[in-house]
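Mind having a look at this structure? Questions to follow.
A single protein chain has been omitted from the complex, and every remaining protein chain is retained in its original position.
The block that comes next holds subunit A.
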């Protein structure tokens, strides 16, 4: 099964938890372990939210654009991996081995989400929508 693992942190602590060389070294070692275990398919880190933008659709119907940093956010995504594992339990065990830097007292969360298939969307995904999605992906594949 394929899962996406998202590294989430607290927006308020983002500025204080810039990765140190030691942390990058530990993270590299961890990534090497994932490769050697044969489960890592993809992954990357994301820039701090200072470089990010939010587009917010308010319940009132207004749309606003908010520049980063998102200091008020409880959970911001710092990076992700895509793993191919034999079970959700295996993904959890690998996630537990992820190095962490608790020095600043900031909490980190790894959120693991299995991939959805067409079948998970039920009747909402009509045959017509499915065909349009297919066409879009065919064009995407050609690029």
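In this text, a residue touches a chain if its C-beta (ideal position, glycine included) is under 8 Å from a C-beta of that chain, and two chains touch if they have at least 3 such contacts; residues count from 1.
Quick note on the criterion: contacts and distances are computed from a predicted model.
Only one of "Carbon monoxide dehydrogenase", "Heterodisulfide reductase", "RNA polymerase sigma factor" or "Sugar ABC transporter permease" fits the UniProt record of the hidden chain, and that name is "RNA polymerase sigma factor". Only one residue in the set A:37, A:50, A:109 or A:125 touches the chain that does not appear here, and it is A:37.
Among the residues A:2, A:29 or A:74, only A:2 touches the chain that is left out of the figure. Although one chain is not drawn, its touching partners on subunit A can still be listed: residues 1-2, 32, 35-42, 82, 84, 86-87, 89-90, 92-94, 117, 133-142.
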